[in-house]
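The complex appears here without one of its protein chains, the remainder shown in place.
On to chain A.
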Amino acid sequence: MRLKELEGYLQQVDGFENPKVDLEQYPTTPHIAAHMLYTMDTSFGDIEGKLVGDLGCGCGVLSIGSCILGSAMTIGFDIDSDALEIASRNCVEFESDNFELVQCDVQHILPCHKWKKKFDTIVMNPPFGTKNNKGIDLEFLQLAIAMANTSVYSLHKTATREHIKKKAIEWGVKLDVLAELRFDLAASYKFHKRKTVDIAVDFIRIDCSATSSAHGPSNSH
């Protein structure tokens, strides 16, 4: 599948109807989502035939794209039932019969959660932690690393790059910044009156194969 073709499909994925600002509900644009997924698949072979997880899947644009690129199965996780309902409709619309959804709070996962290293790849666009939920970006990352046995792909504010690099060293994983992107968040929340402010965002890849046999990151920050 060509990149343009993938982007074309992702333009047809429905987005949030009434985005909840406190949950940082803005979608990954089809353009960015297609580039992320395409890179994951063609440069790293991390999608086709893999078990892929999407944390904070929202309406599921990353999950649907991963199904389109031939993941064996993709499981999306989100806290919000309204978003999951839209994701579920998108799933039917795209006939992605290997796409499953689970409602859960990434910050309050059962202590005995059994997803440890069960996934090959995690892809996500987590909340940045700017809406009274400071630190949630790192909580998403930590859980993702605990769940994946190969790699995690995520988006983080470029401003936090050095901090995340330090955390990666602490957790014993290898971090690469694959691309620096621009997000136009004001345009995502249509009701915002503010003028457009671009935010610099890093597209990162974390290689977690080294933590697969070890314990992975512990629960302390």
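We adopt the following convention: a contact is a pair of C-beta atoms (placed from the backbone, for glycine too) under 8 Å apart; a residue touches a chain by one contact, two chains touch by 3 or more; residues count from 1.
Simple rule for what comes next: contacts and distances are computed from a predicted model.
The protein name that UniProt records for the chain not on display, among "Rab GTPase ypt7", "Polyglutamylase complex subunit TTLL1", "Prenyltransferase alpha-alpha toroid domain-containing protein" or "Multifunctional methyltransferase subunit TRM112-like protein", is "Multifunctional methyltransferase subunit TRM112-like protein".
Only one residue from A:D105, A:E180 or A:D198 touches the chain missing from this view: A:D105.
Checked against the full complex, the one of A:C59, A:I75, A:I122 or A:I206 touching the unshown chain is A:I75.
On the side of chain A, touch with the chain left out of the figure occurs at residues 49, 51, 72-73, 75, 79, 81, 84-85, 88, 97-98, 100-105, 108-110, 112, 114-115, 118.
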